[in-house]
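Note that one protein chain is taken out, while the other chains of the complex remain in position.
After this line comes chain A, so read on.
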Amino acid sequence: MKPSRFEYVLPRSIEEAVAARVEHADTVVLSGGQSLVPTLNFRLSNPEAVIDLRLVPGLDDVRVEGEWIHVGGRTRQRDLELDDAVHAANPLIRETLHHVAHPVIRNRGTVGGSIAHADPSAELPCLLLCLDGEVVAHGPSGARTIDAQDLFEFILSTTLEPDEILTEVRFPVLPERTGWCFTEFARRHGDFALAGVAATLTLADDGTIAWGQLAACGVTTTPVRLVAVEDALLDDAADPSRFREIAALAADVVTVPDDESCSSAYRRDLLVGLVERALRTSWQRATERATARTSREVTS
């Protein structure tokens, strides 16, 4: 099985890349190729032109600046995973990346490619949504910023326009007094998960839960925020003894029907179990972080 014929475009700037998007009726962007090339090989996609981003400068810069982590769209997943400054700023990112495919795939696969591809089972879109991240897209009329909430539309479909290129992904720095967790269930490590959950949990000064942010992948046509769970965490009475009952509120977001890997009912149960685990782990880490901070303040 081999790709059908296409024109190969190798732009040297983002403007040239956008111009190529406009010029050809049907283009795809080659970033890491780890999702695109399989579809070319099987001729599931037969584009007129393939725009290879590899020579566009600046697309693999990573920097932590104030409250944001800026990640160039073409940054390899593996490079982001190994970046210690990023890990210090938000440890949920490395934990999530460990669940994306295998290291050999992450060596080539890129952060922007995974988000633009928008597989509903993919971990990075779920992470972006959980953290209230954003992306920058360049099009014929310049750059615009899109909130994660407004990005994911349907299976493999985003609100990026066909003539736009995703150039940057921004993840917030993890706030203080906050715990985190990414957990998923896949039949083999590295496979796409049957369901996955990204979570952060922030404590108030008195150690009670201030708020939580949770998103799930693999359960419906896009990554999805677990709003019912988040609302329940805002309740004054929310504490770890109620995590099981709060987690149960996640079940209703599942719309994936019975499929060859599991029934819909199983997936609902799985999601609830993962949410409970994510809450407990986040709680524990938040408590540890809050105590470590307090003891630092006392000693200094």
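The criterion applied here is as follows: a contact is a pair of C-beta atoms (placed from the backbone, for glycine too) under 8 Å apart; a residue touches a chain by one contact, two chains touch by 3 or more; residues count from 1.
In this text, contacts and distances are computed from a predicted model.
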item: UniProt protein name of the chain not shown, from "Amino acid ABC transporter ATP-binding protein (PAAT family)", "Protocatechuate 3,4-dioxygenase alpha subunit", "Cytochrome P450" or "Carbon monoxide dehydrogenase small chain"; value: "Carbon monoxide dehydrogenase small chain"
item: Touch with the omitted chain, as defined above, among A:Arg78, A:Arg177, A:Arg225 or A:Arg267; value: A:Arg78
item: Residue touching the undisplayed chain, where the options are A:His102, A:Arg144 or A:Arg293; value: A:His102
item: Among A:Ile14, A:Val28, A:Val50 or A:Ala238, the residue in touch with the chain that has been omitted; value: A:Val50
item: Positions on chain A where the hidden chain makes contact; value: 1-8, 30, 33-34, 37-38, 40-42, 50, 52, 54, 78, 101-105, 107-108, 188-190
